[in-house]
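Input: one structure, supplied below.
A single protein chain has been omitted from the complex, and every remaining protein chain is retained in its original position.
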Amino acid sequence: MIFSPLDLASLSVLLFLLQVLLAPLFRKNERAMVNICFSLAAAASLLAVAAGIWTVENGTTEKAILVLGLPDLPFHLRLDALSGFFLTTIGLLAFYVSVYSIGYVRGFIGQRPVMRLVIFYSFFIAGMFMVVLADDALFFLISWEFMAAASYFLVMYEDEKAENKRAAFLYLVIAHIGAVAILLSFGVMAGLATDFRDFSGYTFDAMRASQFPVEWATAAFFLSFFGFAAKAGIIPLHVWLPEAHPVAPSNISALMSGVMLKTAIYGIIRVTLDIIKVFPWWWGAVVLVFGLVSAVMGVLYALMQHDLKRLLAYHSVENIGIILIGIGLSMVFMSFQMPLIAALALTAGVYHTMNHAMFKGLLFMGAGAVLHATHERNMEEMGGLIHKMPWTAVLFLIGCVSISALPPFNGFVSEWLTFQAFLLSPSLPAPILKLLMPIGAAILALTGALAAACFVKAFGVTFLGRWRGHHKPKIQEVNWPMRIGMMMAAATCLLLGILPTLFIGWMDTIPVQLVGSTISASAGTYGWLWLTPVASERASYSGITVFLGILAVVAAVYILLHVKPGAIRRGHVWDCGFEKLTERMQYNATSFSMPIRRIFGYLFNIKEQVDLAQQSAHSAFPKRLNYYLRVRDRAWGWLYKPIAEASFWLSRKVGMLQQGRIQTYLIYSFITIILLLVFVI
Amino acid sequence: MPLLTLLVVPLFAAVVLAFVGDRKYAPEINIAGSAATFLAGIALALDVYTNGPMLAGNKFFFVDAFNVYLAMLTSFVSMTTAIFSRRYMRREREHGRVGHWGMRFYHAMFQLFIFAMFLCLLTNNIGVLWIAMELATLSTVLLVSLYRTPTAIEAAWKYFILCGVGIAQALFGTVLLYFAAEKVLGEGGEALLWTNLIQSSGKLEPTILSLAFVFLMVGYGTKVGLVPLHNWLPDAHSEGPTPISAVLSGLLLNVALYALVRCKAIVDGSTHTHYAGNIMMGFGIISILVAAFSLLRQKDIKRMFSYSSIEHMGIATFAFGLGGPIATYGALLHMLVHSLAKSSIFFTVGHASQMHRTQDMDKIKGLIRGNPLVGWGMMFGAMAIVGMPPFGIFTSEFLILTATIKDAPLMTPFLLLGLAVAFAAIFRKVQPMVAGEIPSYQKSMKVAHLPVLLHMAIVLAVGLYMPIFLNQWFHKAVQILK
Amino acid sequence: MDIHTTAQIINFLAAMVLLTAFGMLVQRRIYGLIHLFAWQGLFLSVSTAIVGYAAGRHHLYISSVLTLALKVILLPYILNALIHKLKIRKEIETVVNVPLTMLIGIALVIFSYSLTAPVREMSTLVTRSILAIALATVMIGLLMMITRRHAVTQIIGFLAMENGLFFAATSATYGMPLVVELGVAIDVLIAAFIFGIFFFHINTTFDSLDVEQMARLKEGE
Partner (left out) sequence: MKFLPLLMEIMQLLLLLAAAPLFAGWVKMVKCWSQGRTSPSLLQPYRDIAKLFSKDVVLAENASWIFRFTPYIVFGATLLAGGIIPILSVDLPLSATADVIALVALFAIARFFTALAGMDIGTAFGGMGSSREMMIASLAEPAMLMAVFTMSLASKSTSLSHIAQAILQSDIHMALRPSLAFAFLAFVMIAIAETGRIPVDNPATHLELTMIHEAMILEYSGRHLALIEWAGMMKLFLYMSLGAAAFFPWGIAGAGNMAAIPLALIYLIIKFALAGVVLVLIETGLAKMRFFRVTEFLGAAFLLATLGMLAHFILE
C-alpha cells in the first residue's frame, strides 16, 4: 500500500492550509475564488473521510512524528479508531458544507471581501482535523487554539456589527479559559508521567503508560472536563454558543455547531477512556448529570427562542448533553467493569455524535438558506416559506424529524440506544445508581419530546402558515450547490437511520479499543435488518422496516383512494364567522411556546408585560395591545455578571495603587526594601 | 572580533549621529549602524555557537549561551526599531512634535542606549554591569521627555528618580557582593567577575549574599518593572516616542531581568536554598495579578501594552524563580518571544496612533479596513501576546504553567487568574480597534512593513519550529542557571 | 599612625557623615541643604583618603579626589547656579513634621545596625562598622526623597544616597575596583547634567519646582 490513512489525513490538512496561498491568486475574481477554493476544500474533506473510514474499518493505529515543534518535543500524530471516527464525522460534514458554501458564499461577493472567509474557513477545518490527530499535549493545544482562533475570525466576519463583536469576544474568552484549563490538566498528567525530568512526559503515550494517583487524576479530569465543557457549550458554560452561532455566516455555524463542538466530546473521551482509563464511578455520574442538565435546559431555552439560528444553537447544547449522557453512562459502567454495557453506551454516545453532526449541519444549512432568501432570522416575521422554497422546506423538515428523534431517521436510533443503556442500569451494583438512573432516562425522554415540540414550532412557524412580516420580500428558492449540500446531509440522516446495524458494525473498533468490548456481535445477530443491541429478546428495532412499512401503507392507501379521482376544492379557512382573518392572527413562535413557558417559567429569567394602549369605549375591546416579553438565560445573572463585576471592582482597587505622587512610589520601594530585609533576618 | 564591533559600532554611530543631527539621511545612518550591529551580533552568535562560551579582554567580557541569544535579540530588535523609527519619526517631525534638536538627540541617544545594553549583556564584571544599566537609564530618560509635554516631563522625572533610587539599591547590593567576594577572591577586579563568583559561589558568605540579593532584587527589579516598583513603567512607555517604548519593553526589561538572574545564580550557589527563588516568585505573581487587573481599566493604548509588559516580565521572573529545567527553559524562551511580539505590537500601535492622531483606544477604529498590515499586525500581535498558539509565547507559557503545577501547585490558580484576566482585558480593547468601519478622522499613511512582518514571522516560527541552535543555547543556559 | 587611630578617625568621619545626613533630613533652607551636602562630600573624600592611606590602596586617593571634585565642588556649584538661574531662594517646607522624621531616621539607623551586625562579625577590616552607617545614610537619603516635595531637595536626597553608596564602596570594603568607581562617578556626573536639564523643563512647564503638581499620570480616579 502506497498511502496509509495517516498520509491521506495529513495530505488533506495540508491542502486546507495551502488555501492561504491559493486564495490570494484570485483576489481579482472572487467568484472563481469561491468556486475553486471551496471545491478544493470539498475534495480535501473527502480525503479525510476516506482516511477515517479506512482506519475505523480496520481498527488500525498509526503514529507519526513531525519535525515541527520543540526539538525535544516534536509534534506527534496518531490515527486510531477514535480519531478516525471523528475524522470521518468532521470530514463528512465539511464536505457537505463546502459544497453548500460554493452557493452560499456567493451571496457575500460584492458586499464584503470574501478572501478572509475562505482562508479562515480552511484553517478552521484544518484545525479540527489536527485536533483529532494530535498525540501530544503541545500539538493538541496548538491545534485546539488554532481552531478556536480561526472560528473566532469567522464569527467576526461581519465585523462592523456590534453583536458580532460581542459574540466573538465572549466566545474567544471562554474558549481560551477552557484551553488553559485543558493545558493545566495535561500539565498534571505530564508531571505525573515523567516528574518533569524532561519533555517526554508531554506525549499522550507517556500519559497512557503511567498510573495516576486518584486525587491527581481527579484534578486532571475535572480541569480537562471544565475546559472541554467550555468548548462543547455544556451548561453553565454555554452562554457563548447562542451568541456566536447566530451571527456567524450560516455555513460556519453549521460547522461550529455540527462538528467543532464534537472535538470537545473527542477530548473528553480521549482523556477519560483512553488516557486515564481507571477512575471512580462518580466521574461518570458527574458527566451524566451535566449531560442531563444541559440536555433538558438546552431544549427548554431553545423553545423560548424566536431567532431561528439561536434556537438551533440551543439545540446544540441539548444534543451535546445527550451525547454526554451516553459517555457518562459508559464511564459509569466501565468503572464497574461492565465492558459490554459500557460499549453499548459509548456506541450510543458516539453514534449520536455522528447523527448530530449530520442533522444539525443540515438544519443550519437550511437556516442559512432561509436567511439567504429572506434576510430574516426572526421567526415571528416568517411563514409560508414552503410554497416559495419547496426544496429547502423538505430538507429542513427531514432535519427536524431527525433531531426530534422520530423513526425512521437517525436521531431516534442513537437516543434509543441510550435508552437501552439506561434500561440496563439495574444491573449496576451500587443501589443508589439503580434508583436514580431511571430518573435520568425519564429526563432524556422529556428532552426528546420537548425537542419534537420545539421543531414543530420551528418548522411550523417558519415554513407553514402564511408570511407574518409586514414587508413582503421577494423570496425564491436557493441555488443548486446549496440544495445539493443539504440533500447529501439529509440522505445521510436517512441512511444512518435505516441502516444502524451496518454503521455499528463499522464503528465497533472504537469500543473495542476503548472499553475492550463490542456490541456489534450481538447487534447483528438477527442479521443487518434488525438492531438488537444486547440480545434479541431484550429489545430490537428495525429502522428500515419502519421506513418501508410506513411508505408502503401510505402508498397503498393513497393509490386506493385515488383510483376514482376525487375533486379537491380550495376554500377559505374557517374564520369562526368573524371576517378578515389576517396573517398576524396566526400562532407565532412566542404563542406556540406559551404553555411550556408557563409550566417551566421558574427556570428562566422572564420579563413579561402587557399594556393596553389607546383604550376604546369598552375596556374589554382595546384598540391595540402591546405585549412585551424578554426571556433571559439565568446563567448570566447567576454566574457571569458577578464575575465581571468582581473583576472590575478589583481593577478599581488595584488602580488605587498608582495615584501619581512620586513620593508614594518612593514609599513603595522603601517599604519593599524594609520588608524584604526583615524577611531576610 | 565581532564582540568589539558589537560595542564599538553603536558608540561610533551615536557620535556620528550627534553630529549629523537632523539631516535628511540621519535615519538611514541610524539604520545602517544598527544593521552593522546586527551583523556583528550574528557573527558573535556563530562564533559562540561553534566555539562555545568565550572570555575576552582579559576576562572583562564574557559570552555564554545565556547572554549570546539576548545579544543577538538586542541587535535584531534595535535594527528593526531603527527601520520603524525612520518613517515614524519623520511623521512626528512633520506633525511638529519633535524639533530639530529633538531629532539629533533622539538618534544619538538611541544608539547610546543600544551600546549601554550591549555593555550590560556582554560584560563579565558585575560592577560594570551596574554602570551600564545606569547608563541605559540615563540615556533613555531624556528620550522619554522628548515631546516636552507636561505629562512627558512628569513621566521622565518619575522614570529618572525611581530608577535612580532603584539602581542605587542595586549598587549597594553589588558592594555587598564585593564585600563578600573579596575575602574569597582577594581584592581587585577579580572579585567582581561573574565567572569567578559563580565558580567560588559555594565559598561565599550566605548571610551577606542573601542581604545583597535583597538590594539587587529591589534595584534591578525596579528596572524590570516588577510590582510594586513598577510605577515608572507605564508612564514612561505611554509618554515617550513609540520606538523608545518598543525598545524599553522589548530590550531594557530583558536586560534588567538578565542582570537579576545572573546575580541570582551566584546567590543560589552560596545559599543553596530556594530563598532567592521564592522572592522572585513572589514578585512575579504579584506583578502578574496587579498588571492583569490594571489592564482592565486602560484607555491609553500604549499604557495598556506597557502593563502587559509588566505582566509578562512577571511571568518570566516567576519562572526563573521557580527554577527547574522546564520552567527555566520556558522563561528563556519567554524573554525572547515576548520582546519580539511586544516590540512589533508597539510598531503597529505607533502607526495606529499616528493614523488617528491619538492614543485613546476608544477613538481608534477600523484598522483592518484602514490599513491591513497595521490591523492584522495588531490583531495577531495581541493574539501572540495573550498566548494564543501557534505563536511562540504560547509555547513558553505552556512550559511554565505545566511546570508550575508540578512544583508550586498552589500558585497555579493565581497564575491562571492573571492570564485569563489579561487575555480578556486586552482583547476587549484590541478587537474594537481592529474591527469595524473606517472612522472619518482616520488618515491613511505609509507604514513600515518590514519590522512587523519580520517579528511576527519569527514569533510564529519559534512557536511552530524551534531552531536547533536556540534549543541548544537554552539547554546550556538551563545548565548554567541550575 | 597605627591602625587604631585610623579606625578612630574613620569612625569619627562616619559619625559626621551620618550627622550631616540627619542635618539634611531636617534642614529647611535650600542653601543650608547644599552646604550640608558639600560637607558630607568632604567627610566622605577625607575618609576615603584615610582608608586608602591606611590600607595602602592607592587608587583610593583617586576616588577621594574625584569625590572632592565632584561632590564638594562641582555639584554644589551646579546646584547653586541652577537655584540662581531659576530664582528659587525661598525656604521650603517638609511634608512630614520634623520630630517624626527624626524618629524614623533613628529607627533606620538602629535597623541598619542590626541588619549589618552579622556581617560585622565576619569581617576583619577595621572599617567594618562603616557598613551600618553607609546603609543608614542610604536609607535616610531615600527617606528624605520621600518627605521632600521640591525637585531640588529630592535630587539632593538622591545624591545623599549616592554618597552613602560611595561610602560603602570605598570605606566599608577597602575600595571597589577603580573602573567601577570611575564608572559610578561618570554616572553621577551625567545624572547631574540630566537633572539640570530637568529643572529647566519642569520650571518652564509647571513654573515651579514643586513635584506635587506632577501627578497627572495615574490610575486611580
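The first chain written gets the first letter, and so on, giving A, B and C; residue counts start at 1 in each chain.
The rule is short, and it goes like this: a contact is a pair of C-beta atoms (placed from the backbone, for glycine too) under 8 Å apart; a residue touches a chain by one contact, two chains touch by 3 or more.
Computed from a predicted structure; not experimentally measured.
The absent chain, not drawn in this view, touches the displayed chains A throughout the complex. Note on the undisplayed chain: of the listed residues A:Asp7, A:Asp274, A:Glu380 or A:Glu583, the one touching it is A:Glu583.
When the omitted chain is restored, the residue from A:Thr492, A:Ser593 or A:Ser669 that touches it is A:Ser593. Among A:Leu17, A:Met115, A:Val289 or A:Val456, only A:Val456 touches the chain left out of the display. Listed residues A:His387, A:Lys607, A:Arg630 or A:Lys653: the one in touch with the omitted chain is A:His387. Only one of A:Ile65, A:Ala539 or A:Ile606 touches the chain withheld from this view, namely A:Ala539. Across the interface with the omitted chain, chain A contributes residues 383-384, 386-387, 393, 397, 401, 404-407, 412, 416, 419-420, 422-423, 426, 431, 434-435, 438-439, 441-446, 448-450, 452-453, 456-457, 459-461, 464-466, 526, 530, 532, 536-542, 545-546, 549-554, 557-558, 561, 566-576, 581, 583, 585-588, 591-596, 598-599.
The rule is simple: only the chains that are shown with their structure count from here on.
Chain-level centrality, scored on Cα centres against the all-protein Cα centre, points to B. Among the pairs A-C and A-B, the greater number of C-beta contacts is found at A-B. Farthest chain from chain B (centres taken as the mean of C-alpha atoms): A.
Chain B and chain C, compared by their mean Cα positions, are separated by 31 Å. In terms of their C-alpha centroids, the spacing between chain A and chain C amounts to 70 Å. One finds 44 Å separating the Cα centroids of chain A and chain B. For chain C, residues that reach two or more other chains under the stated contact definition are 115, 142, 145, 154, 211, 214-217, 219.
Within chain A, the positions touching two or more other chains are listed as 652, 654-655, 657-658, 662, 666, 669, 673, 677. Residues 95, 111, 114-115, 139, 142-143, 145-147, 149, 154, 211-212, 214-221 of chain C are the ones that touch chain A when the two sit in their complex.
Interface residues of chain A facing chain C in the complex, by the touch rule stated above, are 652, 654-663, 666-667, 669-670, 673-674, 677, 681. Residues of chain A that touch chain B in their complex: 67-72, 137-138, 141-146, 148-149, 156, 159-160, 165, 168-169, 172-173, 176-177, 180-181, 183-184, 186-188, 190-191, 195-199, 202, 647-648, 650-655, 657-658, 662, 665-666, 668-669, 672-673, 676-677, 679-680.
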